[in-house]
Each structure stands twice: as C-alpha cells, then as structure tokens.
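For this view, one protein chain was removed and the others were kept in their places.
For clarity, chains are labelled A, B and C in written order, and residue numbers in each chain start from 1.
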Amino acid sequence: MSRTKCLVVGASGYTGAELLRLLLRHPGVELVGVTSRQYAGSALTEVFPKYRGVGNADDLAFIEPEAAAMTKTGAEFAFLALPHGVASEFARPLVDAGIRVIDLSADFRLNDAAVYEEFYGSAHPDEALMTEAVYGLPEVYADEIKAARLVASPGCYPTSILLPLLPLLRTKAVDPATIHVASMSGVSGAGKKADPSLLFVECNESVRPYSVPKHRHLSEIEQELSAAAGEKVAISFTPHLVPINAGICSTIYVATEKSGAEIGNLLESAYANAPFVRLLGENGCPDTKNVVGSNFIDIGWAEDERTARAVLLSAEDNLGKGAGSQAIQSFNLMAGLDETTGIL
Amino acid sequence: MSRTKCLVVGASGYTGAELLRLLLRHPGVELVGVTSRQYAGSALTEVFPKYRGVGNADDLAFIEPEAAAMTKTGAEFAFLALPHGVASEFARPLVDAGIRVIDLSADFRLNDAAVYEEFYGSAHPDEALMTEAVYGLPEVYADEIKAARLVASPGCYPTSILLPLLPLLRTKAVDPATIHVASMSGVSGAGKKADPSLLFVECNESVRPYSVPKHRHLSEIEQELSAAAGEKVAISFTPHLVPINAGICSTIYVATEKSGAEIGNLLESAYANAPFVRLLGENGCPDTKNVVGSNFIDIGWAEDERTARAVLLSAEDNLGKGAGSQAIQSFNLMAGLDETTGIL
Amino acid sequence: MSRTKCLVVGASGYTGAELLRLLLRHPGVELVGVTSRQYAGSALTEVFPKYRGVGNADDLAFIEPEAAAMTKTGAEFAFLALPHGVASEFARPLVDAGIRVIDLSADFRLNDAAVYEEFYGSAHPDEALMTEAVYGLPEVYADEIKAARLVASPGCYPTSILLPLLPLLRTKAVDPATIHVASMSGVSGAGKKADPSLLFVECNESVRPYSVPKHRHLSEIEQELSAAAGEKVAISFTPHLVPINAGICSTIYVATEKSGAEIGNLLESAYANAPFVRLLGENGCPDTKNVVGSNFIDIGWAEDERTARAVLLSAEDNLGKGAGSQAIQSFNLMAGLDETTGIL
Partner (left out) sequence: MSRTKCLVVGASGYTGAELLRLLLRHPGVELVGVTSRQYAGSALTEVFPKYRGVGNADDLAFIEPEAAAMTKTGAEFAFLALPHGVASEFARPLVDAGIRVIDLSADFRLNDAAVYEEFYGSAHPDEALMTEAVYGLPEVYADEIKAARLVASPGCYPTSILLPLLPLLRTKAVDPATIHVASMSGVSGAGKKADPSLLFVECNESVRPYSVPKHRHLSEIEQELSAAAGEKVAISFTPHLVPINAGICSTIYVATEKSGAEIGNLLESAYANAPFVRLLGENGCPDTKNVVGSNFIDIGWAEDERTARAVLLSAEDNLGKGAGSQAIQSFNLMAGLDETTGIL
C-alpha cells in the first residue's frame, strides 16, 4: 500500500494521542510531522513514552505549528486536534497550501453563522471555509467527504446521538419534538487540562451532570437532526461526567408509534453497509467497554408501549468513533482507501 | 441518651454493612443481634474486619434468622436487609412478636396487589401486611412512619426520582405525562452477588444501561408519583451501571411552564424543614461524591426555555439516603428521636 | 462535653477537608475558623458543598491566614494543613500567641537541622521550634504530646512503616540493616494540585513508582527507626501511586530469626492498649478498604523461613491515620480528652 503523508497539528492532547496511536500503525499513512506549541523541539516519545518503538515514532519531534514548517513536512493531509476556536486559524493557510484538512474541533461543524455566534459567543473568523466544510459523519456524508478539502469531524456527543436518531427522523418514524437525551462521557472528553475539577480525586467515585441546560454541542446536534427531519428540531440534552478514561453512552427517548421490530428494520436498513455501526437488536444494551479502543458504535433500542416512546441506546469511544478513528475513517475515504483501513 | 435494642436481619450484604456502620455508632441504639444464613456462627468482625474495634462489634456473632433466636435478642426494632422476595417471609413473625420492622427490600413498598404481581411475577405472600406498611420516605410520610409497625423503606432509584418531582407534581407545576428519567448507579446497588457481570474487570471502565424498558422499581416510583399528581402517571426510566462503589445520580426531564425561579420556590417551600434535602439552586449540578457516606440528597434544577421543559438533577448515596441511613431516619422517627440522630 | 475552640489553617486541600469532616462532628470541638489564601471571603460550604448542613459549617467563611485574624477567632488550638515549607512560617506567631499547634506538614518532624537541610535543600527557618516540636505518633509519644505546644504530626508513609517496625527494632528482634519497603498510596496523598500528572486520565488505570531512590519522607522514617533501634538505620523505600482516592499500603521486608508467632507476640505486647492499631494475625493481609475513612492502621505479618525474613504488611488511610484523624488523636491527648473522641 502506498503511504500518504500526514501531519497531526496539536498532537499533545488526548485526541492527538489517539490519532498518533492509530496513524503510527496505519498501513496507508506516513506520519511526517507532529506539532505542539508547548512541546516544540521535544522528541515525540519524550512526551508519549508509550509510543517508543512503534512505527516511526522514535524519529519524530514536535515542531511549532507554523505554516512554513508545516508545509515543509510535505504533508498531503493534516489532522487538526486543537482546542475549539484555535483550529479556525490554522485551517485556512493549510487549505490554501493545498493540504487537505480534517479538523477535529467544533470550529467548522456548523453551516449557519448565526447559530455559531449564538453558541460560541462570537462571530466565526472564516465563514467561507465554515460553509465549505463537510460534516465528517461518514455514514451520512461519504460522498461529500471523499471530495472535500476540509472535513469537520463530528464531536463525541453528536456522533453518539445522531447515528441512532437520523434514520428514524429521515423516515418520519419518530416525533422530532419529543427527543430527550442523557449522555455519559469518560473524562478524556474534557481534554488534558490542568483543571482541578479533572483531578483524579475529583472525578473518581464521582458522577455529575454539567453544562445544563445548553451545552455547546447542541448546535451541531440540532443542525443535523433538523436536516434529517426536514424541520427545526430542538432537544433536551444533559451530559454527565463519569469515572472512565474513555467512552460515551447516550440514552435517547423519543415518542413513536413504531414497534421495536419496526425501529430495528429502519436501523438495519440504514446501516446495512456501515462497517462500524453494530446493531444490538431489540432490548440490546450497549456497554462502553465493548467499543473503547475501536471505531465501532453499538446501538440498542427498546419499545416502551406503556409510554408510546422508544429508547435508543448507544455506546462509542469518545476518542475513537467520537474523535480520532472517525477522523481517520474520513481520511480513508478522502485518500481513496478502504473505509476501514487501519481502524478495524 | 437511652439506647433502643436493634437487630439487623441479613447483615452480610452491602446494605447490611452500611446499616452496621451507622448503628454501631448510633448514640440511641444498642445493636443486639445480626443475622446471616451464610455466616451464622461467625464473629461479625470475621466477616467485616473493618468493624473491629468499633462500638460493640467485637462482641457480636451472626445468628440464624430464626424467629425464636431473633426474638431472644430482646430487639425492639428489626431492620431487614434481605433480598426482594425473602423479606416478606420474615416480617410477619417479627411484627407478631411485637418487634417494629423497617424493611429495606421492595417487598412491602406497593399498596396494590395487582401492581405487585405485574412487576414481580407472583402474588404477594402477605397482602395484609403489604397494605399496612408505610412507605418510608420521611420527607413525605413522617407522621405515618412515627406510628408504624412496619415501614417499607424506599429503594435507591425511587428516592432519587421522587424527592425532586413530588413537590412539582403536587402543585401541578409540571405535566405528569412528560417525565423522562436517566439514572446512574454505583455497583453496590446490584448487591454482593458473585455474578460475573459484577466483577471488577467487567464494571471498571464500563458504563451501561440495563433493564430496559421496564425496571421493577418503576412500580413504586409511579405509585408515589401518581399519588402526588392525583392521576395515573407512567414514566420513562433507564438505569445505568457506572463504575463507582456507591452513589446515584438521576436526571429528570419534565414539561413545565414554570421558570427556574418558580421551580426553586416550590422545592424550597417543600423542603424548608427537611434536614437531608439540600437544594443547589438554579443551574446547580449535584455530584455523587458530595453525598456518598451521608444521608443527604442534593437537588439542582434548570429551566430550558428552548424546549419548555425543566431538568431536575439529583444525587444521593444509594446505600445511604437510598437505603441504610434513610431506614435509620425512619427508625429515629419511630423511636421518638431527633430525625438526624446518628446520621448527620 | 465542653468544646475546645479550634482553627484549621490551610483548610482547602485534601488534608484540610478531612480535618473539617471530623472536626465539624467532633463533640469536644468548636470550629471557630478556617483559613485559605485562595478562598478568603468565600463561605466554607461554597468550597466544600459536601459540608452543607453539617455542624456549624454553614456559619463559617474562609479568612486570610493572618496572625491577627487567626488570633481573633479565639482559637485555643490550630491545625496547620499547609504545604511543606509554608507551615514553618505560621507556627511561630501562633505558638507565641499561646495557641497550641498541630502541624500536619513535614516542617517540624525532624530533630536534626543537618538532616533537614540534606532532604529539603535549605536551612530550617526556625530550628528552635523544630527542636521543641514533638513527633506526633501517639502510640509512641503520648506523654510528650499531652504536654506539647507544637506537635509535628507524622506523614502518611512514615506512619505506615513505623508502627509495624518500631516494636521489632526496640526489642532487637530484626536486623535494622535489612529493611526494604514498597508502599502504595492513593492519589490524595499528592495533594490538590492542578498538576497534569494527577489528572484522572493520567492516574486511572495506572500504577507507577516515583521519587526513586530517595523520597523526602525517608528522613523522618529513618530518624524514628534509628531512635528505636539505638543505631543509625538506612532503608530502601519506594513509593507508588495507585488509582485509589485514599489509602496507603506498605509491604516491609526485614531479616529476622524470630518466628511468625514471636513477631505476633511482640506486636501484641506493644499495642495492647493502642485502640487504633489492629493486628491481623500471622499471614493476615490488610486491605486499604477496611481502614479508609477511619483512624485505624491494620497490620499483618508473615514469616518466610525460606529466606529467614519476615514480611510486615500495613494499611491505613493516608488522610486518616496518615494525616487528619491522627492529628486529632494528638489533639485529644493535648486537650485531655479520651484519645478516641470523635475519630472512632
């Protein structure tokens, strides 16, 4: 397999680390550069001792995320694993230099500047690029992704909520005005920040909701739900922090007249050719431990005739299908590789 | 303080252990007996080395849960920490012997024999006692508890769901047909069973829903919600297992026209004199780590004007306010003690 | 019981929090003040929501750790829960103001200025007070503690290593030149510092040694071992960080000609009247979960005739017998109370 030259921008956080884990072993990738403001000049394996001896990790050192230096790596693709608000500065020069970009931040996921400003508190710095960017959910936008210059890879909560719901909204099988979601995320989802609330002792033996009632990810969730439903959708969503390193579990209620079997048929039909969506059957319950470290999302569902509602249950790795491996799934499509290369 | 003679029946599980922890130090209690089929004849501290040197633990040995042996202890009160279905056999002889009983199982919590049979799969063995039993939620039934011969102490999920909702249902502030709940429980809630799915490796780094769509605790939750609402209420409820030893977090959605401030007023008014209900204010988020080891339940809430719903958030210790210390709170009332004795 | 006025200086860390948990409920204590540079002006319960409704917590606010403000509280005793190097500045003015001080830092634990400088890298700022201070291990220095103006409460690792070894060294039952120790500590032992290496994701699913080969606590450990042995003792000691919130486990090897039974006799004889030392018997293995939240230290031992060595095994709560409750044990002695008041 020929190897495509790839660069990881902002490689020192948890998402960056997961990208490195996968790209260092990807048979279609040559990792030609890693950037980090904080660690520029350090060997990659000094920051990540766990990658000593893996692929070409021992030959790489962090460089500054400067346009010239990044272009000089010869990269054909760049993965941006940067904090929200930072990625939007980096995408433009890379794209202009002919490097195709897969951005893992929220910066380019919305297609409505007003919604961006409502949820992120300031105007988007590069509306043209935001509008051009393709939402990188391969189960929905594979064709657009293949051709894209800039892919905005979805967030972890959105992926876990969208994949179960989209086929049901598209087919009008559920009432879009009745969606209620509770999601539970591992702590890596909060990033590698020296924030006291993320210390081991503060998270261990702790479960807590946060960001009620209006988490920022609602904006992209509702954008995609609305597109599928063909009408404006607003949902209830509460994220919770649970003491696991990685993994997201979403529990979704929606009113429906469909039976469990009918819901199953709709999901199976939608994902018959989706290698990373695993349907667990009616009353099947997902478990984050079955998906962590992988690009799979597991989906179960149940009919509750007492309330005329369905409950949809999903589990994925917030750093995998919710971030790193999903971005590589898009990369595979963009690079003309089999969708599953290096991530199965 | 004079000491009331107490017996713990079925003291070797997690709920029993928490009762022992509290009763061994309770200034108004003399622990006169502990029973366990499995450990009869063993010293209490052999089974629970952690209680060596605490209170009179070194003087106690497990006895068989036989009526004669239990009566012989001179107990005035008995706490039943037995599996569901077993408690109903033990309550009758104790009550007949004049021993007041606080049962921590689900056996006596319902007041409708048909609902019992629907959810538990067989007829109740002692309907008369089931009907007599008082639902032991002190914030609601304090007067009835004081006079009761048999108190059915509520389950952990029900407590975490009822206390936030009841004041809002009683005042018609919310729409009872729109309740959606997701709860997350620590693993001790599943009991001390040698079940492979409860092994450390199976639970650690795992989050998973279970018992969808119709968990048994729905029966008592809906019974009490209906009583407060003055109409039949059916809700959506999904429990999740999360890797913490103890603690329950419940996230509850309900449609309402009330503002966050109005909801706060209703809760404050309901719990002004409830020493164990701590209201966190609008947009306040509870955290299980703040309540574990205590009898507190922490409650936050938020208004979501986008969906015309409120979200109610609660956290409690599933072994505390959800089991052991709540039972002692009832005991305190029954014994004429201050409600907080030994559990604050 | 009359209540002694107490002050906690530096109350916002993990040791401070544990002191508060105990002092707020201690029947012989009136908590009259809490200090914190960072949180001065904030209500205690704003920083520690878990103490809402407990004792007089709702009435307290953090004050600056200024001499005038601290004296004004009327405190008769002050607990210092400050970082090492900071406590030594605070002790002098408090002692001079007639306030008896229990310092939980390492600042006053040594009695040799040269050793202090060797291990801490600079001269001690107040040698006179360092020399005066009593090493606060109540099982060894109860009489001195009762009369002390300043008690230097031992560290968590030292307590877990000294209590098993001291009786054996004093009686020449073991060879002091052959001591090898491996200790495992919960993460709270590292303090509440926003250090990336202490983040949940960095500590969870991780076990790691650190500070090899010369941890600072060696200085006080060897000081006390030498005093007991009557000769200069140097030991091997490796601390490990393990993913638990609290708890220390120490495994100690030492050459001996004594049998397991003889070692048992020596330990039993030494600790016959020590309410917080629990001897587990020959081949008994301690478990941190049996001691966390308490002031107990559990000690087991085994004879290994194959190597003519004994292994001593101990477990304690690093925040309890290794910090907060041990300091209160000293307080109880100083205040003329029963040693176990408020901590059993």
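Following the convention adopted for this analysis, contacts are C-beta pairs under 8 Å (C-beta built on N, C-alpha and C of every residue); 3 or more make two chains touch, one makes a residue touch a chain.
Bear in mind that the values here come from a model prediction, so they are computed numbers and not experimental data.
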From the listed residues B:147, B:201 or B:272, report the one that touches the chain absent from this view. B:201
Listed residues A:63, A:229, A:291 or A:335, member touching the removed chain: A:291
Which of C:253, C:276, C:296 or C:331 touches the chain that is not shown? C:253
Interface with the undisplayed chain - residues on chain B: 14, 187-188, 192-196, 198-205, 243-245
Mind listing the chain A residues that contact the chain we can't see here? 25, 49-50, 52-54, 205, 275-276, 278, 280, 287, 289-291, 293-294, 296, 298, 344
Where does chain C touch the missing chain, residue by residue? 180, 182, 184, 202, 205-210, 212-214, 234-236, 238, 240, 242-247, 249, 251, 253, 283, 285-289, 292, 300, 302-304, 306-307, 309, 311, 313, 315
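Following the convention adopted for this analysis, only the chains that are shown with their structure count from here on.
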Numbering shared by both copies at the chain B-chain A contact, with half separating same from different: same
Go ahead and align chain B to its copy chain C using Cα positions, then give the rotation in degrees, nearest 5. 180
Based on CA centres, what chain would you say lies at the far end from chain A? C
Chain A and chain B, separation of their C-alpha mean positions in angstrom: 39
Residue numbers of chain A (touch at least two other chains): 202, 205, 243-245
